[in-house]
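One structure coming up, written as structure tokens, with questions to follow.
One protein chain omitted, others in place.
So, subunit A:
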Amino acid sequence: MANEAAIINVVARTSLWLQPHRILLILIALGLVLAAAFFMRWDWLPQYYEMGLIGIWRSLWILAVTCILGFLFAVPLGLAQATGSFWFAAPAKAFCTIIRGTPLLIQLWLLYYGLGSLFPQYPWIRESWMWPYLRQAWPYGVLALTLSFAGYEGEVMRGAFAGVPKGQLEAARAFGMSRWKIFRRIWLPQAFYRALPTLTGETVLQLKSTPLVATISVIDIFAVSSKVRQDTYLTYEPLLLLALIYMTITGILVFAFSRIEARIPNKIG
């Protein structure tokens, strides 16, 4: 019986969602996709297939690394702003304001062209072990994206740390927990739960800023599509495919985060 009821429920929900006008719209969309598939040129696809995969992989890699590093950096930033004395809070706040007040493109170019052009003047840098890395573009891209994510997320974490009810921390102290233990067991997890919905949005925003590294010659998926456009003189096809790829990644990200969000205990605070 329960099984039948579940099936009926699913059918009812589908029929509610699949109203006649929706079916028509879906058909029109399918028609557009088919028209794009038949009337546009896609014969370049096999040739650039592997390059595209490498590009996607590199974009995802940059996204993951910068998000994790940026988050690790954002926690002390948020903590300093939420509780620290003036000498900790003021630099953290200044950092967040500067990062959030200037375009990422300018930060990226400042690091790559600006710092990158300063380094070779000093012989000791050229002779050090870092030089092979500093000559490439991707460390600058990763650094700029990490700083930007930390700047935006630091502000979010400030609010999250400040939003944890005082009673929780007092209770933990009353239990005789050490400061580090309070932070690790009580404060950070609760702040993280609070920040999670915003974190989803920030991660999607971060994904959308990864194509900027293509402007400093890192070969991510955006750079691959630019190369296809230069090689084949096609305007729309690579861009449309690129938009589709980004939409798919966004969808997967949002889905993954909603799964994580569903796992955390609700009714906090």
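The definition used in the following text is that a contact is a pair of C-beta atoms (placed from the backbone, for glycine too) under 8 Å apart; a residue touches a chain by one contact, two chains touch by 3 or more; residues count from 1.
The rule is simple: contacts and distances are computed from a predicted model.
Student: UniProt protein name for the omitted subunit, picking from "Ger(X)C family spore germination protein", "Extracellular solute-binding protein", "cytochrome-c oxidase" or "Polar amino acid transport system permease protein"?
Tutor: "Polar amino acid transport system permease protein"
Student: Among A:I68, A:A90 or A:L105, which residue is in touch with the absent chain?
Tutor: A:L105
Student: From the listed residues A:L25, A:A64 or A:I264, report the one that touches the chain absent from this view.
Tutor: In the complete complex, the chain left out is touched by residue A:L25.
Student: Given the contact definition stated above, which residue among A:L72, A:A90, A:L118 or A:A256 touches the chain not shown here?
Tutor: Selected residue, touching the omitted chain: A:L118.
Student: Check each of A:A89, A:L169 or A:L239 against the chain that is not shown and name the one that touches it.
Tutor: Spelled out, the listed residue whose C-beta touches the missing chain is A:L239.
Student: Residue by residue, what part of subunit A touches the chain that was omitted?
Tutor: The missing chain touches subunit A at positions 19, 21-22, 25, 97-98, 100-107, 109-110, 113-118, 204, 207-212, 215, 222, 235-236, 239-240, 242-243, 246-247, 250-251.
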